[in-house]
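Not every chain of the complex is shown here; the ones you see sit where they belong.
Chain nomenclature is as follows: A and B, assigned in order of appearance, with residue numbering initiated at 1 for each chain independently.
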Amino acid sequence: MSSYTDQQLAEMVRDECVHRSLYTDPEIFELEMERIWGRAWIYVGHESQIPEPGDYFTTEVARQPVILIRHRDGSFKVLFNRCAHKGSKVLENPSGNARFIRCGYHGWIYHTDGTCRTVTGGKAAYGNSDSGCPQPDLDLKPLPRAASYRGFVFASLAGDGPELEPWLGATAASFDNMADRSPEGELEVTGGVLRYRHDSNWKFFVENLNDMMHAMIAHQSSAQTAQRMGQQLFGDGQAPAAIQILSPFASDANFFEKMGIHAFDHGHSYSGGKISIHSAYSEIPEYTEAMEAAYGPERTREIFSLNRHNTVVYPSFTLKGAIQTIRVVKPVAVDETIIESWTFRLKGAPDELLRRSILYCNLINSSANLVGPDDHENYHRIQHGLKTQGDDWISMHRYLDADEPNDEGGRSATGSSDMVFRNQFKAWKAYMTGANGAGTGR
Amino acid sequence: MSKPAPQTHEAPKLRVLEQFLFREARLLDEQRWDEWAALFTEDGTYWVPATHGQPDPLHHVSLMYEDALLRAIRIKRYSHPNAPSLQPPPRSVHVISNVMLDSHDPETGACTVNSRLVMVEYRRDSQAIYAGACTHELVRDGDSFKIRHKKVELVNCEGALENIQLYL
């Protein structure tokens, strides 16, 4: 029961600025859960997390508990984690294997596709439809839509809307590139998860990833320090991975401008392409050999040459192909968000790559990491700065109208442009108001 | 540099181990970072696993896994003028208890010490409380010790945690 009209919501997003209530009003947050997170494709998990029949993984879609499970026929299912009897969550562990799903309250049992196997005390208790007696639905309900791209499972709470792959559009290539970096073209989630709580709105994080202006300022304390120590200790010799990972955050403005940003339908975007803060990582010979053996030198070079920095699949998912890690956005409240980081093993690649990805996540994504606290702090400061009447509007003027169409069907701009923000809020407005594309975010 | 170890070593007194751990805790609370870092051997590692019973810091993510280089970077960062998350600065109290000697090698004098930790981190009107089990692998350094490995297993290591800015 929103007190906002579509008209009012539309007026809160202008071409060059957005109203502060979008980050501070709990009612707008609830509407976002319903209209953006309730309509878009939301990342659930990766198929490699549930290789065997009965393997399951529990998570949330738009704050609603769901289950990703492997059915005995090899297909995966995305089910609401809600017993058909009285509504209890049927699986509570983060992950595991369940031959059957058994509810802990009254013991109803379900097959791995959610269909009901056993009703405690027998179904007879429910009479039968002939008796004209109304019948309860006895099955666990699947989410309206679920689909997988290169093993990445997304689901949607909306029954209609674009298919996953066309919806991913140009960001699909980021998934491909990450998977192609495996000599076998296969990814495997490994090494656990980092869960990082933020006391700020989810959009700050989603915007930050392709904010090419902040790194050299906000991350000075860690990156500059690493840079200097690298110089000091290793000169022009090869610095250890930690230095290679931390230093580029302090690259100069030019570098970030050159990385460039690219925006697409539905609010998606990526930064980098030819170069990124990951492109200078030292080569790992055995790995290159394995790749060339698998793809030949040319295709290998091609794969390696794609250096996207952050890919944002709006609103829930971000990916770093070059370092094989993803971050998943879990909104909790208007001013609370959990970011989950997952690491992938490139099948057929040497162990060293995984170790580097793990190291990267420890250094950048853990709750005790060296870089994230300064992002976290800045989100916090905006969350509170926006409480002021100083200005109701947040600027997205930067390089307004200075972006160009790109050959992927989107638009590109220099790194520091606000284009990505403008594009995200274009999608926000479309989802929230149902305008052009009936809430598909186009 | 740890001095050449004598032929055989008696098991260290718990009192001595306690005082060593208390001193470590105090250096952290008083933010005497360099002295704290100097407690470690050159190859000393500091580890805060991200999951219970985590076997391995290399193939599984951790909240922290730091060698001398990373400790040096973090410590230098603490005094960097432009770290938003350090203004105002975080503060800590480390409470060390239940100190037990798990093992001791009479030949090298190396030993493994187990303890319980409650660490309270405070910043800007909010206080976070961390509790866990610590394992210190110590090697002889003259009549004192150096830390070859410190592991802190937080009871809530699998929780969705806010910033942990100070060493546990």
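Heads up, the rule we're going with is that a residue touches a chain if its C-beta (ideal position, glycine included) is under 8 Å from a C-beta of that chain, and two chains touch if they have at least 3 such contacts.
Owing to the predicted nature of the structure, the values given are computational and were not obtained by experimental measurement.
The complete set of protein chains in this file's complex follows the formula A x3, B x3, whereas only one of each kind is placed.
Methods note: only the chains that are shown with their structure count from here on.
Here the spacing of subunit A and subunit B, counted between their Cα centres, is 33 Å. Interface residues of subunit A facing subunit B in the complex, by the touch rule stated above, are 190-199, 217-218, 220-222, 224-226, 229, 233, 240, 242-243, 246, 338, 341, 343, 351, 354-355, 358-359, 361-363, 365-368, 370, 372-374, 376-378, 381. The part of subunit B that touches subunit A in the complex is made up of residues 48, 50-51, 54, 58-65, 69-70, 72-74, 76-77, 80, 82-86, 158-165.
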